[in-house]
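Everything below concerns the one structure shown next.
Complex shown without one protein chain; remaining protein chains in place.
Presenting subunit A:
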């Protein structure tokens, strides 16, 4: 198979210097690839190695068309040759393989054979294979947005990972938005042991995409250096000239097992194992050089010897390089937060007219968009004429800031978050706000990208921070039932690498969204939708109000009992506290956490020093809810302050029913909080 593209390079016409350069690179890559298993055999490392052998033609080509610090490259875990061809040194490859601190991908934090160099825009991608297609689409959107039409994004993956739904979302999005992204499918016929006919009906999976508008599909022989380079050259040229996406499907062979944990002789016969070796791209290239007298045996031998020395020296240096320190594990979990000098405790004393929660959010978002021109907002249903979001939080933003900065996303939550992760890579000043889903409990399809995004900063050893605020309209008391009235913060908070805030009042909403949008990293901003228009959540909101992360707010002082809460239940707790006060039963202190991650432990400690009794209240389920973590923390760290066990109030361990009777039986209300408080006071 030859690709149907202009022949810019051929064995007879390409200059000798280039041919020998390619021979050096492809031999260097192959030598490293062949040596990788030795490190595992000697218990040095490189315990995950997915051989590139058999993909050498297309991988050389990808690396050759990539321009560091200009284009963006998303290699996958088999792209050793790609990264060598793109300019990474043998030492950098080995440092990644044996997970040393000097590994430029991320200091040994990510799995071996995941080569990257973020400093050059060779991005550090997930083991969740193919999910970087969404990031590629996101960077493509950034290139388009900033008018950089002489750059391109290249995303690389195996053919089997195209089965993932997010890959379809990414390519559909690139087609719809007309993004300059080249998606390369390296087709070796297998997803580990699964033959490609078990993945999709077409033998060439790229055919599944041929009907997409604005998309060009190129098929090439990934085992052939020239056909691959011609195909990739045409792909990137066409993508830039037309500002549209391209798929390049490259037919490869997998000469070895999938990885060193696989044994391909269990599912491939001797004949196949023999002929894939015969189709070795490196040997093919060498045969062509000699057959057409473009190089002599001695010239190639000289390069072979040079490569041996290069690898030997790289090995020596990499082995001597230090391993990561165990003390470093807490570095780069979260990127720097914005520091508020005006409101260091996130409290104000301004008087005046109150505004509702929804208006406070809307005005704060607009103010931040005026403050930072590199701000963007997208999500489902967020911008169509006078409508701005399912609850109108973003109302008027598209009119003021334009369709480039505020726009609708498709009904594809993973795409919404994944392209935010991608676009954010373009410029550290960028701040992206997404409505992660129309309702928080529709967020689950985006969980794959959520998890991915929590890893980025730590995995890259601080080289990449996804600067994203994920807005989620959360919680119940609206009769919404499943997917409309549930809480998800208990699940989200288990992932290190994300901040989670959950305000209860308008001023805190405004202050926290400002802080989120000025900080680096990802923040999940939970919005109790039942309070959007509730008079009880309305407050005075200073125009410049800021609420730092990890600062709880004492909403009511007391001496007999501490209630720790957030979101919708803050207001219930305040009402119960007032009732207990009126009844002369107790003086209750109510702590509105505002930030769940990070948690203000000191505010809890200070309060318990007075009250010695703790009741944790939230709307989410008691079982597996955030309150369990708070209660455990109090038990571990503040036990000596307690005169009673920590009690918790929250939802029952059931889904949330639609019928109002069911909802009331499931979600916590004043009665349940009151009873728990009284029991605790009398303990």
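What we mean here is this: a contact is a pair of C-beta atoms (placed from the backbone, for glycine too) under 8 Å apart; a residue touches a chain by one contact, two chains touch by 3 or more; residues count from 1.
Here is the rule we use: contacts and distances are computed from a predicted model.
Entry comment: the absent subunit's protein name, as recorded by UniProt, is "Flavodoxin", drawn from "Spermidine/putrescine transport system permease protein", "ChaN family lipoprotein", "ABC transporter substrate-binding protein" or "Flavodoxin". Here one chain is not drawn; of A:38, A:202 or A:679, the residue touching it is A:202.
Among A:114, A:216 or A:284, only A:284 touches the chain left out of the display.
Panel shows subunit A; residues 1-2, 10-12, 187, 202-204, 207, 221, 224, 251, 253, 278-279, 284, 287-288, 291-292 of it touch the chain omitted from the view.
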